[in-house]
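Every protein chain except one is present and positioned as in the full complex.
Let's turn to chain A:
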Amino acid sequence: MATRIQFENSCEVGVFSKLTNAYCLVAIGGSENFYSAFESELADVIPVVKTSIAGTRIIGRLCAGNKNGLLVPHNTTDQELQHLRNSLPDQVVVQRIEEKLSALGNCIACNDHVALTHTDLDKETEEIIADVLGVEVFRQTIAGNILVGSYCAFSNRGGLVHPHTSIEDLDELSTLLQVPLVAGTINRGSEVIAAGMTVNDWTAFCGSDTTATELSVIESVFKLREAQPTAIVEEMRKSLIDSYV
């Protein structure tokens, strides 16, 4: 189900939050509305954690993660790191990486199996990503933009990319990611997809400016209509049990 929310009157909810299948990070806002919106949706399924990264609230753009791990930039303070380690489930590995490009959220877009990264990322960082997040890493551009983390948002079910992406690119990316992709907009025609929304396998949160058309596109490509959170989580539990054994 896609929900429209606002963070302190801004529609760029993807900047102030990070949603994955195992946890949700939320920025500390003046009022509790933002946090309670997430809580009402996700509280009994996954933990919703209020945090800051490097003393800022733009946590969605600074960190990158999936159900396996979370990568934070080098300027994250020790307290924040500790807080995250304490609040998140034990399976989630929180790793601080030394990388020149510190806005990891803009440079890395990932789901539980594949990650697309900025073309100029370090080799070590790439290895760490493959290691911590447990994904296959591909260096890509989207519609000629190198900030792949900003211009596309994808989950395990589908993905939304920059509207100017050509059909050939769309096919190529779709093959890489193995999910259906569609080119579209968010927040009334904005092209910065990942900044305007945050998504996981069963739910999505979009900025309040999102039009009905855009919302229907999101719901159809991410297959949110028939998604039940319990089903996903149970699958996850099964896999956990598998690994445990």
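Heads up, the rule we're going with is that contacts are C-beta pairs under 8 Å (C-beta built on N, C-alpha and C of every residue); 3 or more make two chains touch, one makes a residue touch a chain; residues count from 1.
Just so it is clear, contacts and distances are computed from a predicted model.
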item: Protein name as given in UniProt for the chain not displayed, "CBPA2 Carboxypeptidase", "proteasome endopeptidase complex", "pantothenate kinase" or "60S ribosomal export protein NMD3"; value: "60S ribosomal export protein NMD3"
item: Chain A residues touching the omitted chain (full complex); value: 163-170, 183-185, 188-191, 211-214, 216-217
